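What you see is the complex with one protein chain gone and the rest in place.
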Amino acid sequence: MVARRKLKSKWDILQQKIYIIIYGSNTFAGKLFDLALLFVILLSVFLVMLESVESYDTRHHMLLVVGEWIITVFFSMEYALRILCNRKPFKYIFSFYGIVDLISILPMYLAFFIPGSRVLSVVRALRLLRLFGILNLMPYTGQESHLKLAIKASKTKIIVFVYFVLVVSILLGALMYVVEGKESAFSSIPKSIYWCIVTLTTVGYGDIAPQTALGQVIASFIMIMGYGIIAVPTGIVTAEFSSLKRRNNNPPDFKQKRNCPSCTTIIFDQDANYCYNCGQKLDNAFYK
Amino acid sequence: MVARRKLKSKWDILQQKIYIIIYGSNTFAGKLFDLALLFVILLSVFLVMLESVESYDTRHHMLLVVGEWIITVFFSMEYALRILCNRKPFKYIFSFYGIVDLISILPMYLAFFIPGSRVLSVVRALRLLRLFGILNLMPYTGQESHLKLAIKASKTKIIVFVYFVLVVSILLGALMYVVEGKESAFSSIPKSIYWCIVTLTTVGYGDIAPQTALGQVIASFIMIMGYGIIAVPTGIVTAEFSSLKRRNNNPPDFKQKRNCPSCTTIIFDQDANYCYNCGQKLDNAFYK
Amino acid sequence: MVARRKLKSKWDILQQKIYIIIYGSNTFAGKLFDLALLFVILLSVFLVMLESVESYDTRHHMLLVVGEWIITVFFSMEYALRILCNRKPFKYIFSFYGIVDLISILPMYLAFFIPGSRVLSVVRALRLLRLFGILNLMPYTGQESHLKLAIKASKTKIIVFVYFVLVVSILLGALMYVVEGKESAFSSIPKSIYWCIVTLTTVGYGDIAPQTALGQVIASFIMIMGYGIIAVPTGIVTAEFSSLKRRNNNPPDFKQKRNCPSCTTIIFDQDANYCYNCGQKLDNAFYK
Partner (left out) sequence: MVARRKLKSKWDILQQKIYIIIYGSNTFAGKLFDLALLFVILLSVFLVMLESVESYDTRHHMLLVVGEWIITVFFSMEYALRILCNRKPFKYIFSFYGIVDLISILPMYLAFFIPGSRVLSVVRALRLLRLFGILNLMPYTGQESHLKLAIKASKTKIIVFVYFVLVVSILLGALMYVVEGKESAFSSIPKSIYWCIVTLTTVGYGDIAPQTALGQVIASFIMIMGYGIIAVPTGIVTAEFSSLKRRNNNPPDFKQKRNCPSCTTIIFDQDANYCYNCGQKLDNAFYK
């Protein structure tokens, strides 16, 4: 009984140690693990890419398969450790990264039963998003919250805008289908709508292009309209960014804001010597 | 006589009930009708699209025709009900949506007399604009008025801009026609103008592209100019959006606006110490 | 002697009348002349375009030639009248529009001596710029000065930017020439530079496209860079527009600004009841 508790206690300590290494990034071992993981993820994505290139695949097929298996085993072990060392394993399993981690190892095992499912292992590219966590980019620079705020604030506007673009594309696509005729590259309405989106977004592949004079006039009109339309999302996002910037000049950089000691107003202006709100002299010695 | 009045009264009540279901969206039945209508509109647009795809059309021609007839009958009934239950039917008939509703059912009936006019039923895609009303997107978020204001304010600037782009396209198109020569893809001035618009808007299909050295130099110049030109509508629209945003900072975010305690004017300026409307000193303690 | 003076005096009056009709746009005759002129200019540009389309030209050659001669004679007469009725003819002759007016009639006469110079008559499209004067768009809305100010303020920045883009294009173009090799579509450095400009400006014709793996990697890098680069002119122009807008909210619309009667500060806020500078009560009766 005592031995068992001791064992359990040892396991407890080990579990905590592993937890700190895998989930944390403050210790040296934790940082090393994060960097190694990032390297392996990049390598695994690279391998899946190489495998899809026929000339490489035929020459180095064995190497690529062995490489992928080594990585899959590594990922499986990591996944198992993440569950084992976590005191709330289900929270991890059903979190975004938990699901990503699972579906990035599944395809290799599935390939035994369903041939050709190996290609799905490219979803492990999603694991690259971990970099944001590993490099601590988000908490450090606060970009994510910045971006997220701007996107959140523009969400409804952008949905309305996308819906409007789709309706316009359907109408203009159908018009081009009627104008250019069934024998042209505009052989069906869905294809014409596809062309219209390609044109409005100024991508312009050129695989479908109007040949009749009237079609080219309408296309010119669509393009000039696209000019104006492309300005709308830019305008929305820029206005959000500017607004956030104004309201909140570099908020996460704590060195750059301070509170007025008298009225507690937040002061972002680095050069201010007096509170703009109450006129209180600001002590620059506290500041930087 | 009494029976008739009763009948009329019954009809009156029915008419009002139908009116509330069709035009309103506050009751459960009204919401259900709106959703069903939206679904049928989407289905009808989808059917017209499918019909234009030859491979589908040949296989399932009968099904598509029957489907379209069912939808047309449904739309016709809806149109009749909208007129019948409305006390001011002409206001509806000559409104934007009234005309759209009519022309989205006409092509099917016209097809008896004019073969091939069925394709025009794609105009019923315009009915998709009803979504804005159905989902009450506009009144809720006030996006439309926002967008409308920005567009209204930029109208003259955008007309001047489009006119300028057209004149530039004519001049540069003619220049390219002279430089590239009649034997190239630039076989006529209108075609060269079309190419110039394709290039200035950065769409770039590539169906027409300069082949001579001088032509490519001029094209490079046009593209770099297009770089600057694309900035103009973006600049106009963004400045409008920013200006609207500044004047009217995030109205739905109630934490950021307050009312003047004396005149109840909404004050968006976070830093204001006095009401800009009545001069009342503002108590910042009330604010956040 | 008296008769001569009388004659001269009569001519004087006629000259002034013609001057008012041709140069002015306040009288009914002046407006009519302006509209007629605009119509003839549009027609003349349209004729030159049609003539360049081979299928039209072969069928209606005589008609087009006669039409162009009528317009040329009309333009010549107009040019003569503009000189004759002007008291300072040389000022007109050497002005921008004077030169444009001359070179838009010259090609037709030159065609007697130099065959094929007729195509140059497309320069008369420059006369379309007169529309800005005819419609009085500029003085009314003040757009030109707005645009001109924004462009003037951004001039140096834009020159530096264009120069930078050119140097980058030369370097990357040369790199792609080395990478893709002489046998590819990148057959010479100038062509590679042309491709690089086509790519950086996101036009992307596709007549030249990288085929090697390394070339596509470099191209991807150039495109993502172009993403950032396209933001620079937009940023410059937008910042100018926003700044102008802020400083000078709709300046030509005199109904929207007023001076504080006490401190003469210009007040743009339409809703303000008190001067934001000195607290003076503003009399809204004067306003609007």
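By letter and in written order, the chains are A, B and C; residue numbering begins at 1 in each of them.
Convention: contacts are C-beta pairs under 8 Å (C-beta built on N, C-alpha and C of every residue); 3 or more make two chains touch, one makes a residue touch a chain.
Since the structure is predicted, the reported quantities are computational estimates derived from the model, not experimental observations.
Participant: Which residue among A:18, A:40, A:93 or A:126 touches the omitted chain?
Facilitator: A:126
Participant: Looking at B:107, B:206 or B:233, which makes contact with the chain not pictured?
Facilitator: Considering the complete complex, B:206 is the one touching the chain left out.
Participant: Looking at A:32, A:53 or A:214, which makes contact with the chain not pictured?
Facilitator: A:53
Participant: Please pick, from C:44, C:72, C:104 or C:238, the residue that touches the omitted chain in the full complex.
Facilitator: Among C:44, C:72, C:104 or C:238, only C:238 touches the chain that is not shown.
Participant: In the full complex, which residues of chain C touch the absent chain?
Facilitator: 153, 156-157, 160, 163, 167, 170-171, 174, 177-178, 182, 187-190, 193, 199, 202-206, 209, 213, 216-217, 219-220, 223-224, 226-228, 230-232, 234-236, 238-240, 242-243, 263, 276-277
Participant: What is the set of chain B residues that contact the non-displayed chain in the whole complex?
Facilitator: Here the touching residues of chain B are 202-206, 234, 238, 242.
Participant: Applying the definition given at the start, please give the residues of chain A touching the unseen chain.
Facilitator: Listed in rising order, the touching residues are 45, 48-49, 52-54, 119-120, 122-123, 125-126, 128-129, 131-132, 137, 141, 143-144, 146-147, 150, 158, 162, 165-166, 190-191, 193-194, 197-198, 201-207, 230, 233-234, 236-238, 240-242, 244-246, 249, 269, 271-274, 276, 279.
Basically, only the chains that are shown with their structure count from here on.
Participant: Write down the chain pair in A-C or B-C that repeats the interface of A-B; the criterion is over half of the contact pairs matching by residue number.
Facilitator: Equivalent chain pair to A-B in A-C or B-C: B-C.
Participant: Centroid of chain A to centroid of chain B, CA atoms only: how many Å?
Facilitator: 30
Participant: Any idea how many Å lie between the Cα centroids of chain B and chain C?
Facilitator: Computed from C-alpha means, the inter-chain centre distance equals 30 Å.
Participant: As a quick test, compute the distance in whole Å between the mean CA positions of chain A and chain C.
Facilitator: Taking the mean C-alpha position of each chain, the two centres sit 43 Å apart.
Participant: What parts of chain C, by residue number, touch at least two of the other chains?
Facilitator: Only 202-206, 234, 238, 242 qualify.
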